[in-house]
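Here the complex is missing a single protein chain, while all its other protein chains stay put.
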Amino acid sequence: MLFVLIVLPLMMAGLMFILPSKRARISLLVLTALFHLSCVVCFWKIAPQTQWHGFLSLDVLGLLILSIISVLFVVVSFYLIAYLKGEENRSTRFFIACLLVFLSAMTLVTVSRHLGLLWIAIEATTLFSAILINFHRTPRGIEATWKFLLICSVGIAMALLGTLFLAVAATNIKSLLLEDLLSNAPALIESWLKLSVIFLLIGYGTKMGLVPMHSWKPDTYGEAPGPVGALMSGALTSCAFLAILRVGQICHQADQMAFFQSITLLLGMLSLFVASVFILGQTDFKRMLGYSSIEHMGILVLGVGLGGAGFYGSLYHMLNNAFAKGLMFLVAGNLYRYYRNSKAHHIQGVLHSYPQTGILLLVGFLCVTGFPPFGTFFSELLILNAAVTGKHYIVAFLYVLFLGIIFIGMSKIVLKMAFGEPQDKPADDQYRESISMVVPLVILGLIGLLLGIFIPSYLSEVLQRASGFLGGQ
Amino acid sequence: MEAWLDMTLVLVVLLGLFMIGSNRLGAIIQIFGLQSVVLGTIPFLMYFSKIEIHIVIVSLVAMVLKGFLMPYFLFWAIRHVSIRREVSPLIGFGSTLFLSGFLIAGSFILSSRLIFPYPVMSDFIIPASFSTIMMGFLLLISRAKAITQVVGYLVMENGIFLFALLLLEKTPLLVEMGILLDVFVGALVMGIVVNHISDHFEHTDTSHLTVLRD
Amino acid sequence: MNLFLTSWYVLMAASFLMLLSARVKKICGYLFLSSLIFSCLTGLVSAIHVLCFNTPEVFRPHWQFPFGEFYIGIDALSAFFLLLFFVLMLAAGIYGYGYLRDYAGKRSLGAHYCLYHWLSASIMLTLVAKNAVLFLIGWELMTVSAYFLITFYDEKESVRKAGYIYLIATHTGTFCLLAMFLLMGSRAGSMNFDQMMAVPFSPSLVVVLFILALIGFGVKAGFIPLHIWLPHAHPAAPSHISALLSGAVIKIGIYGLIRFILIVKHFPLGCGILLLVIGAVSGVGGVLYALGQHEIKKLLAYHSIENIGIITLGLGMGMMGQAFNQDTVAFIGYAGALLHVFNHAVFKGLLFLSAGSVIRTTHTGEIDHMGGLLKMLPWTGYLFLVGSLSICGLPFFNGFISEWLVYQALLGGVFHFDIHGIIFSCLGVASLALIGGLAAYCFAKAFGAIFLGKNRSKEDCHYKESSFVLCGPMVGLAVICAWIGLFPSMMVSFSLQAAQAIMGITVPLGMEETILDPLLKVTSVLWIAVFIFAILFILKKSLLKTRPVRETETWSCGYAMPSSRMQYTASSFAAPVLRIFRTLLVFQIKTPKPKKHFPAETSLSSSVLDASEYLFFRPILYLIKKLSRKLNWIQSGHTQRYLLYIFFFLLTLLIWKLH
Partner (left out) sequence: MAQKILAIISLWLHLTFILVSSPFLLGVIGKTKAFFAGKWGPPLFQPYYDIAKLLRKGCVYSTTTTWIFRAAPMIALAAVLVSGFLVPMGGFNAPAQFWGDVILFVYLFALARFFIILAALDTGSSFEGIGASREATFSCLSEVALFLNFTALALISKNLSITGLVGGGVSLPWQIIGPALTLVVISFFLILLCENSRIPVDDPATHLELTMIHEVMVLDHSGVDLAYILYGGAVKLFVLGSFLMAILIPFKTQNIFMDTGIFCSGMTGLAVAIGVIESVMARLRLNRVPYFLISAVIFAVFALIITLVRGGH
C-alpha cells in the first residue's frame, strides 16, 4: 500500500507528458490528490503493512505528517484549478508533473524507516520544489531558485555527512534502520553520535529554515507562486521537521536528549530573534510570510528543546502552522492574481475590493499570530507553558518578547493591506473572486479553527503517542 | 597496496588544491572530472582483497557519473557564456590557497581526535575526505561564478563520497545508488539554473545576484 | 444560569443569521434590535437574580480543549459587571442602530452588527469564565472584535492607525497575562480559577504575578503610562462603539485585575500602595491630558483614564485595607471602586452617545468649531449636561455617590492605618480632590464650548435634533444617573455584594447600614436644596411678574463689532491650568513669527502631547526599528555569505559541544 502511494504519483507524473489537454492534466492531478487523501484516511483506521524489508513503514509521527501533506495537497490541487486558469501563457505540463513527483518524495519522507532513504527523499523534495519555485519565470525567480538550491544542497550535504557519521556510530548495530537504531540505541558510540547529531541538525535545519541556515527562505517564499509556497511552508518544512524529530528519537533512546535539546533551544531562539528583526519593517507580504515561517519553525524546535509538554505543543503547533501558513500563502496567491505584486504599498483596501479574500487574509493573520480560538494560540500557549514549568524564565521572556515584536511587524503590513481606501478599482472583471479560489482557503481556515476548539480524541491520542517518541507523556 | 592508496588520497587532495588555485572555468571542471575518476579507483584499492560486485557497481557508476557525465554537462552549461575565467573571486587565490592549507591541517587535527571504531585501511582516508569537503566549501564561499560554486558543491560531495567509502560494505546498494542519483540530478538542476541565469542576466556572476535582500 | 446561556446563544445565533442576511438590510436591522433587546433583558434578569439572592451559579459541561476546560459560572462579582455591561450594551446597541442608519447604503452593516454581537458575547464569556484559558479566549476575541468595530471608518488614515495601536497594545498586554496565568497554573496544577484559589503563592511570586497583572490588565484598562491606545481608539470608533469601549471594554481590564486579586488574596502592603499610586497618577494625568484636548471624543477618552484612576484608587484602598486587616476600609474601598465602575459605564456611555449626536449633526469633533448648540440640540445638550455633572461627581448624580465611597475609604485609611498607610491615603485624598476640581474644570470647558455661547463655525448653521432612537437610550442612561444619585441604596448594596465576593467574607452585621446611613442623609440634604431652589424660583417668578424683562445682545464691554469668533475658546479656557502643570505635560504653544512690519494674518495653536507616547513608547519603537535596520546586513543577498553563516555555526557547535 505504501509503495503504491509513492509510485502512483510518479506514474501520474509520467502520464502528464502524454496527456494532451490541460483540463485532463488538472483533473488527473486532483484525482491523484484525492486518492492519496483517501489512502491516508484509511491509514488512520488500519495501519499499513511494513514493506521492503522494513524500509517503508508508517508510525504515528509519519502518519501525522503524511496527513498534513495529503490534506494540503488536496486543497492546493483544488486551488490550482482556478489558479492555473489565470496562467494561460505557462506550460502546465512540467509544473504538474513536478508537483506530483514532489508529492511522491514527501510521502517517501514520511514512510521511510531507513535514514539513508530518508535523506534521499528529502534531497528529492529539494530538487523538485526548486523547479516549482520559478513558475513565473522571472529573473527574481531564478535568483530565488538558485539560492534555494545552492544553500539547501549544501545543507543537505551536511545531513548526508551526518548520516554517515551516524552509520559510524552505529558500527556495532550494523544497520541504519530506525527500528534497529532505536532498540539498540545504547550501543551507539557517543562521540560519533554527537558529531552526527550536529551535522544532521544543521543539515535538516537548513531544509526547515532555521537560523542561521534560513537565508534562502524569504527569497524563495517571496518568489514562489502562492500554492507552491503553501506546500513548501506547510508540508515541506514539516517533512524536514520529521527528520529532526527522528534524530531526536534516536537521541532520546541513546540518552543524549539534553545534548540534542540544548542545540534545538539555541536554534529556536535564534530563529525567533532573526524573524522578529526582519518582520519589523518588512514591506513585502510574501517575504514577510517567509520570515513568519522561520519564526514558526523556531517555535517548533523551541518546543522540542524545552521538552515536557513542549513536545506535544510542538507537534500540535506543526499541525496548526501547516494549515495557517497554507491559508496565508493561498491568500498571497489570490492577491498576486489581483494585483500582480506582493509589495504591501501596492495593495490597499483588499477588504473593500475583494471582501472574501480580505476576510480570509485577516482570518489567516489571526491564525498565524496566535489569536484564540485558532489552534495556534493553544500550541503557542503550550510551549510557553513548557518554558514556564521548566523554569526557563529567560527563554519564556524572550519568546514572548519576540512574539510581540513579530506581531507588531506583521500586523502593520497585513492590516495596511486589508483596510483602507482601495487605490484603484480593478480594471477588468477578469480577476473577480471566484468560488474555486475562495473555497479551498475557507477549508484551511476552518481546519485551523477546528484544531483550536475541538481536538478529536484520536488525534489527541496520536499526538500523545508521537510526543512519547521523544520522551513526552 | 596501502602505499598506493595513500598516494591516491594525496592526489585527491592535491587536485582539490589545483581547483582552488585555478582561475579558468574549463580547467576547474576538468580537474574535477579527474578527481572524480581518481576517487572512483579508491574502492578497488581499499577493498582489494575482498572485492565484491556491489563495490564494483558503486565505483563504476560514480566514475561515469561524476568523472564524465557531469563535466560534460557542466561544459554544456557554460558553453555560451563568454566569460571563461573566475576574474574577481571574493577571496583572492593566494588567500584561499593559504586558507586551504589551514583547513587541511585542521582536518588532520579533527580526525585525530575522532577515534574510528574499527581499523581502516589507511589513516589518510578520513583527513583526506574532510579536507576535500572543506575545500569544496571554500570554493563555494570564495568564488563568484555560479559554475564554480556548482563545482564546489560537487567537490564537497566527492569528499563525502570518500568518507562513505569507509562504510561501503554496510550500506545497501539501493541507498548508495539513490545518493548518487540525487547528487547527479542536483547537479543537473543546478546546471539548468546556471543556464537560465546566463540567459536572463547575461552573466553567471552570483555576486550580482543580490536583488533579493532586506 | 439558563437565562444567561439563553441570552448568549441568542446573541451568537443572531450574529450568524445577520451575516447571512446582510444583503436584506431591513431584516438585518430588526434582527439586530430584537436579539439585542431580548438577550440584554434576559441577561439582566440573570445578573440581578444572582445579586439579589447571592446565589453563585456554575455551568460545567466537561468540554475539554487543549489545556483548558469550558467552565463558566456567575458569582456576585461577575454578576455586577454583567449588570453594567447589559445596561450599556442595550443603550449603545439601540443608539448604534439609529446612528448608522445613514450608512445603510454605503457599508455592509450586517458585518458591523454581527461584530457587535460577537463583542458582546466575548465580553460575556470573559466575565463568566472560570478557567484561565477560557478567560483568555474571551479576552482575545473581545480584543479582535473590538478592533474591527473601531476600524469601521477604515478609509481614514487616523482610524487605521488608531486600530493598529489598539491591537498592538492590547495584544502585547495579553502576553503578560499568558505568562501570569501560566505561572499561576503551574503552581496550582490546573488552569481553573477554583484550584488557583486553593493554593498559596509565595510572596515573591505574588509580586511578580501582580506586576504582570498590572501590565496585562492595565493596558486594557488604560493605566498611565500604558494607556496610549485609548486616546487614539475612542475618537476613531463610531460613537456607540466608543461608549462600549470606554464603558465596558476597559472595565474588563478592571474586572480581570479584581478577579486576579480575588484569586491570589494575600498581597504584601506594597502592592496596594502601588495600585493606589497608579490610581493617583492615572487619575490626575488623565484629567490633565483631557484638559489639553480640543477633540471631544479624545477628551472623553482621557476622562476614561481619569475615572479608571479613581476606580484604581478604590481598589488600592481595598488591597491596603486587607493588608492592614481593616475589613471595613477594604469593603468600602472595593465597593466604591465597583460602584464607580458601574457609574462610569453609565455616565461615560451617556457622554459618548451625546457627543456622537453632536458629531453626527455637526460633522466635526473639534470643540473649538462648535458653540451654542444647546438651542439647536436641546435634548442632546441637557443629556450631556447630566453626564457632565455625573462625571464631575457633583451632588444629585451617581458620580457623587461612588466618589463619596472612595473618599470614605481613603479617609478611613487615614484613621485606621499605620503611618505609611496614612501618608498614602492622604496622597489619595489630595489627588482625588485635584481630580474632582480638574474634572469640573474640564467639563465646564467642554459643555461651555460645545453647547453654550454662540456657534463658532464660519457659515450659518441650523442643526436638527437627533431622532428618538438616538435620544431614547441616552435618556435611559441619564435616568439611571439620577436614580443612583438620589436613591443610592440598591446599587450600593449590590456593589457591597460584589465586594463581599472579592474579600471572600460576608459583610459584618450592620456595616451596610453604617455605609448607607450617611448617604441617605446626604440625599435628604439634597432634597432640602431642591426645596430651597424651588422657593428661590418662585420668589424670582413672583418678583419678575411685575418687572420688565428685556432681551438684548451680550454686553461686550463697549466693543462695537462683536463676533462669535471672539468668544473664549476651549483651548484658551484650559490654558491657565495647563500652564501651571506644564512641567508634567508636554504643553506646546506655537505661534509663527510675524512677517513684515504689519503682519496681516497670524495664528496661535496649543497642543498637549502625550508624554508616555511621545517620550517613551515611540522612542522605544524607534530604537527597535533602528536596531532591526542595523541588522539588515544579515540578509545581504550574497549566497556566499549565507554559506559562511552555516560554516561558522557548524564550527561554533563543534567547538562548543565536542571540545
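Labels A, B and C are assigned to the chains in the order they are written; within every chain, residues are numbered from 1.
Here, a contact is a pair of C-beta atoms (placed from the backbone, for glycine too) under 8 Å apart; a residue touches a chain by one contact, two chains touch by 3 or more.
If you're wondering where the values come from, they're calculated on a predicted model, not measured in any experiment.
**Student:** Which shown chains does the chain we cannot see touch?
**Tutor:** Hidden chain, whole complex, touched shown chains: C.
**Student:** Any idea which of C:V199, C:I532 or C:I589 touches the chain not displayed?
**Tutor:** With C:V199, C:I532 or C:I589 as choices, the missing chain is touched by C:I532.
**Student:** Which of these touches the unseen chain: C:P56, C:P225, C:P268 or C:G448?
**Tutor:** Reading the full complex, the residue touching the unseen chain is C:G448.
**Student:** Of the listed residues C:G110, C:G185, C:G436 or C:G637, which contacts the missing chain in the full complex?
**Tutor:** C:G436
**Student:** Where the complex has a chain not shown, which of C:G272, C:G292 or C:G372 is the residue touching it?
**Tutor:** C:G372
**Student:** Of the residues in chain C, which ones touch the absent chain?
**Tutor:** Spelled out for chain C, the touching residues are 371-372, 374-375, 385, 389, 392-396, 400, 403-404, 407-408, 411, 414-415, 418-419, 422-423, 426, 429-430, 432-434, 436-438, 440-441, 443-445, 447-449, 452-454, 514, 517-518, 521-522, 524-526, 528-530, 532-533, 536-537, 539-540, 543-544, 547-557, 564, 566-568, 572-577, 579-580.
In this text, only the chains that are shown with their structure count from here on.
**Student:** Measuring from the mean of all protein Cα atoms shown, which chain centre lies nearest?
**Tutor:** Ranked by how close its C-alpha centre lies to the overall one, first comes A.
**Student:** Identify the chain pair with more contacting C-beta pairs: A-B or A-C.
**Tutor:** Taking the two pairs in turn, the one with more contacts turns out to be A-C.
**Student:** Just how far, in Å, is the C-alpha centre of chain C from the one of chain B?
**Tutor:** The separation of the two C-alpha centroids amounts to 69 Å.
**Student:** Taking the mean of the C-alpha atoms as each chain's centre, how many Å separate chain A from chain B?
**Tutor:** 31
**Student:** Measuring from the mean C-alpha position of chain A to the mean C-alpha position of chain C, what distance in angstrom results?
**Tutor:** 43
**Student:** Show the residues in chain B shared as contacts by 2 or more other chains, in ascending order.
**Tutor:** Within chain B, the residues that touch at least two other chains are 137, 140, 149, 206, 209, 211-212, 214.
**Student:** Mind pulling the residue numbers of chain A that touch at least two other chains?
**Tutor:** In chain A, residues 146-147, 150, 154, 191, 195, 218, 278 touch at least two other chains, as defined above.
**Student:** Mind pulling up the chain A residues that touch chain C in the complex?
**Tutor:** 146-147, 150-151, 154-155, 158, 191, 194-195, 198-199, 202, 206, 212-213, 215-216, 218, 259, 263, 274, 276-278, 280-281, 316, 349, 351, 366, 369, 371-373, 375, 377-379, 381-382, 384-385, 388-389, 396, 400, 403-405, 407-408, 411-412, 415-416, 419-421, 452-455
**Student:** Within their complex, state which residues of chain C touch chain A.
**Tutor:** Residue positions touching the partner: 65-67, 133, 136-137, 140-141, 143-144, 151, 154-155, 157, 160, 163-164, 167-168, 171-172, 175-176, 178-179, 182-183, 185-186, 621, 624-625, 627-629, 631-632, 634-635, 639, 642-643, 645-646, 648-650, 653-654, 657-658.
**Student:** Can you list the chain A residues touching chain B in their complex?
**Tutor:** By the definition above, chain A touches chain B via 114, 116-117, 119-120, 123-124, 126-127, 130-131, 134, 139-140, 142-147, 149-150, 153-154, 157, 160-161, 164, 167-168, 171-172, 174-176, 189, 191-192, 195, 218-219, 222-223, 278, 282, 287.
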